[in-house]
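Just dropping this structure here.
With one protein chain removed, the remaining protein chains of the complex are shown where they sit.
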Amino acid sequence: MTAPATHSAAPAARRLPLPGFVDGTLLTLVAAAVILWFAPSGMGRYGTYVLSLWLVMSVAVMGLNLTLGYAGLKSLAQAAFMGIGAYATALLTSKVGLNWYASFAVSGLITFAVGLVLGFPALRVKAHYLAFVTLAFSTLIWLVLRNEQWLTGGVFGLSNIPRPSFFGLKLDGALAFHRFVVVVTFLLAVVLWWMIRSPWGRAFTALRENPIRAASLGIDTRMYTLLAFAIGSAYAGFAGALYAPLVEFIDPSPFSLSQSFFLLLMVVAGGAGYLLGPFIGALLGVVLPEWLRFAGSLYLIIFAGIVMLLLIACPQGMSGLLERGWAKLTGKKEGAR
Amino acid sequence: MKMHWIIAAALGTAVSLPALAQDKVKLVDVVELSGAGATAGTNWKNGIDLAVADINAKGGILGKQIEIVHYDTQTNPGNTRAAVQRAIDEGTYAVLGPVFSGPIGASMQIAQRAEIAQLVGGEAAGLTKQGNQYLFRTSLSQTAAMPKIAKYLKDTVKAGSVAVVWVNNDFGKGGRDAIIPELEKAGIKLAVDVATEQGQADFAADAIKVKNSNADAVFVYLNEEESARFLRAAKQQGITKPMVGETTLLGAKVIELAGDAANGVKGHVGLSIDAPIPAFQEFGKKFQAKYNYVSDHNGMKGYMAVYMVKWATEKQKKFDKKGVADTLRGATIKTSEEPGILIETTIEKNGDLDRESFLAEVKDGKQVITATLPKINP
Amino acid sequence: MAEFLAYLIAGIATGAIYALAAIGFTLVWQTSQTINFAQGEFVMLPAVLVLLAIKLFGAPIWLGALIGIAAFILIFGVGFKLTVVDPMIRHGVLPLAIATMALSIIMKEGAKDGFSAEAQKFPSFVPTETISVFGAAISLQHVAIIAVAFGVIGLLQWFVGGTRLGRQMQATAQNPTVARILGIPVERMVLLTFVINAALAVVASVLISPIYLAKFSNGEVIGLFAFIAAIVGGFNQVRGALVGGLIVGIVDSMAAAYISTSYRLAVPLVLLVIVILVKPEGLMGRKEERRV
Partner (left out) sequence: MTEVLEVSNLHKAFGGIKAVNGVSFKVNEGEILGIIGPNGCGKSTLFNCILGQLEPTEGAVKLDGRDVTNMRPSELNKLGVSRTFQLLQVFPELSVRENLILAGQEHEGTMLSRFFGARDAGLSAKAEQMIGFFKLGHLADAKAGGLSYGQQKLLDAAMAFMAGPRLVLLDEPAGGVNLTMLGDLKERLRAINAEHGATFVVIEHNMDFVMSLCSRVIVLAEGKVLAEGTPAEVRANPAVIEAYLGH
């Protein structure tokens, strides 16, 4: 039996998503990429660096958004995964001499695989055990990065990490590399956009909203949960692969447990479960200190305070807030998810 | 389409700051004001502010007032790198800071590429071994200090074996890697090698370990607070062997925090406001008056860094960024030429310093200088 | 032997502190099914507030301690429940857990900016002498920590099991719906749990700050170890937190003694992972199974 026969005369299935292929989110991504391509003109190297850093962090936050925002899992190791990606890329490009593109792929693969290995035992028990396991993992990775000096440079870090080239075109300059980051971030965002609107995305949402019901509808919750976590971790690996050549120096400190917490806060600030949320969240986390120069180190309190207020007033974060505002302005109910 | 607004806002704020005014010279200090390096960084910053106030009050450098800006690195190398880049983008005359060696290592190529002098507070041995012509220390390096410690352990303390307790960060690891070969050369046995964590609170197990090693002396190479905690834990465990340290261990902050446990601590001090040099003591009083606490060596380093820039500028008689580095390299700054340098300082070709240093001991909660060590190449 | 004993005592002393903090974890978990990521900061802050009170009002130590502790219990016992937990629990436990991360940053940075970026001395209420037991030097401070921590935990157990109020609180933690039917003032009981959590944090803070010094960043380490202790011992049991705390304290001390010091931190973490793999509900925990 396939469907109730009473309505067998219904129109034939539209197998291809036709004009609906392009939606507001995709258009926003394209427009943003174009703007960011040209944005740094006249901004100086530092301004350009901050923009690039924002995008790189956005990639890590995007991954965590998949894990937390779509699949509802707390991962406390996003920064550690980013570290794995950054060290893998740094070592492969500077010590082994592999090109950046291959290193980028390897970084993603390693973090994806580690995500699977880590997630499998944890998720067998209960979803919140993932938080426990990732917490331990995060600290362990940090210790390895710090202690294994022969490989990671230990506390002294790794310097002189080369920047990639593009078909022979050197990307050593701040602007050229920024544009490269824009393109890579754009591509990664589009892949995620595609995933979220595919049946996978629907399954992720179902997992978050009601895993028990989802399982009763044949959704293999364990596999999807694991996938969400592993793909989310791979995005951290990708972010690390961009971070290393951007900063040209890495040491263990940006990959510590507190950084993982910070990334989680960025997801929530931007709006968990919104595709564009990570960009807003990372903006608050990375660029806010620039806007709050006058406040000095108070910016951390301000950032955390914003997150708390959002959680109380609007748990959907800045995206939810913007959506509400937009709905009020236009009188419409739906916003871009 | 919400992104447009955000990007526009980002553009608006990130655009470079206005060019500096004509009658001012801009100095940017990139320093650890938060994170693990906050104690050292805050001292460094205050030292700089004190020097800038002094100089501006006396008419500035070549008639120009100094405009000082501090950027917090959060003790994060990536941020440090960005901040140094920013300082250079904003047209700083020279880069001051940072203090921690890891962030220095991460950021020094940027100043080098821009051919701008960077005056740092770091002591790690490796920094000046990379042929960077624009990096200058403001204190002795670990390579210069550790042989003095080893000699002191051997000749004065007469230790046959030493326990080494170090903090597992760039500062501690660098010091540990520098002292161990020196101990070997001096024929002193390494009784036990204890790594501790930055920010570690509980040192009981480490103290027991040191006690059980039965070493003749303990070399403690930790940051300020950890030093104090270790001294307290050592006292709790009844360790009676001499505690020997380098500058930090004998610093004002450690003495304050460790209380009784600091008494009897001895070692080598690069810079100290308690040294029998009037200029040092004078500085200490000024600092105390302004900030209401006792400066450690980092405060002195920051103070001297500004005066190094001033001296070089007045020496070349113009504001030439590249010239600052060229003038400083290989120079000896005498207190008669520039009283603000506090003590005669020779800058070697690689950016290392050579100056007199001291042996000291903590007695009744005060640092007492017991001997003055001459320059290595007088 | 003397050597082992010394490590053991040191481990039990730190373990007792971790246990105090870990009990707070389990209390908050039982009443709101959430992980309080600010638990370490809860232990850090009372000492800072005490010092702040002394500094601001020029008060003598005992008065400063009183003001600081009262302020802490009011703000982070009652206030935390009313202004953070209550409005957020409506949105589910995930936002609340994340809110506690934000709270931990606010507490930490607040202590730094509002008080001091540097460590400060904290007065000890116990002499800093050492006594010798079987050749091992044992500090009176450690003895006091162990005694007070165990005393407080015993008191708590007696309160929960032996008094009417305590049993009501326990019933609320186990099943608020049933408790409400039985006429227990559930809201007040939950509030009481948070006040007890804050009080335990105060005890831990006052005990350790003379040794650890009062510093804004102290919560990071304590929070991490208390977290490990709670998981190892069992998240849903007070005695689980006690056992977990002691195990983690001893394991940490022994790791420093007999395993590489640079991987010392890894040992409790590996223990944590093993417990999760083998007995996920914790050594003393009971299995949680919910009806669908």
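Order of writing sets the labels: A, B and C. Residues in every chain begin at 1.
The definition used in the following text is that contacts are C-beta pairs under 8 Å (C-beta built on N, C-alpha and C of every residue); 3 or more make two chains touch, one makes a residue touch a chain.
Quick caveat, the model's predicted, so the values are computed rather than measured.
Contact with the undisplayed chain is limited, among A:77, A:195, A:228 or A:307, to A:195. When the missing chain is restored to the complex, the residue among A:73, A:86, A:110 or A:219 that touches it is A:219. Taking the complete complex into account, A:210 is the one of A:41, A:210 or A:330 that touches the chain left out. Residues of subunit A in contact with the chain left out of this view: 1-8, 10-17, 20, 195, 197-200, 202-203, 205-206, 209-210, 212-223.
The rule is simple: only the chains that are shown with their structure count from here on.
Touching subunit A and subunit C at once are the following chains: B.
Between the chain pairs A-B and B-C, more C-beta pairs are in contact across A-B. Between the CA-based centres of subunit B and subunit C the separation comes to 36 Å, rounded to the whole angstrom.
Contact of a single residue of subunit C with at least two other chains is seen at positions 112, 220, 262, 265. Contact of a single residue of subunit A with at least two other chains is seen at positions 146-147, 297, 300. Only residues 24, 27-28, 31-32, 35-36, 39, 42-47, 49-51, 53-54, 146-147, 154-157, 159-160, 243, 247-251, 253-254, 276, 279-280, 283, 287, 290-291, 296-297, 300, 322, 326 of subunit A touch subunit B when the two sit together in their complex.
Those residues of subunit B whose C-beta lies close enough to touch subunit C in the complex are 33-34, 38-39, 42, 168, 194-197, 199-202, 204-206, 208-209, 211-212, 224-225, 228-229, 232-233, 235-238, 253, 256-257, 259-260.
Those residues of subunit A lying in contact with subunit C across their complex are 68, 72, 74, 121-122, 125-126, 128-129, 131-133, 135-136, 139-140, 143, 146-147, 212, 257-258, 261, 264-265, 268, 297-298, 300-301, 303-305, 307-308, 311-312, 315.
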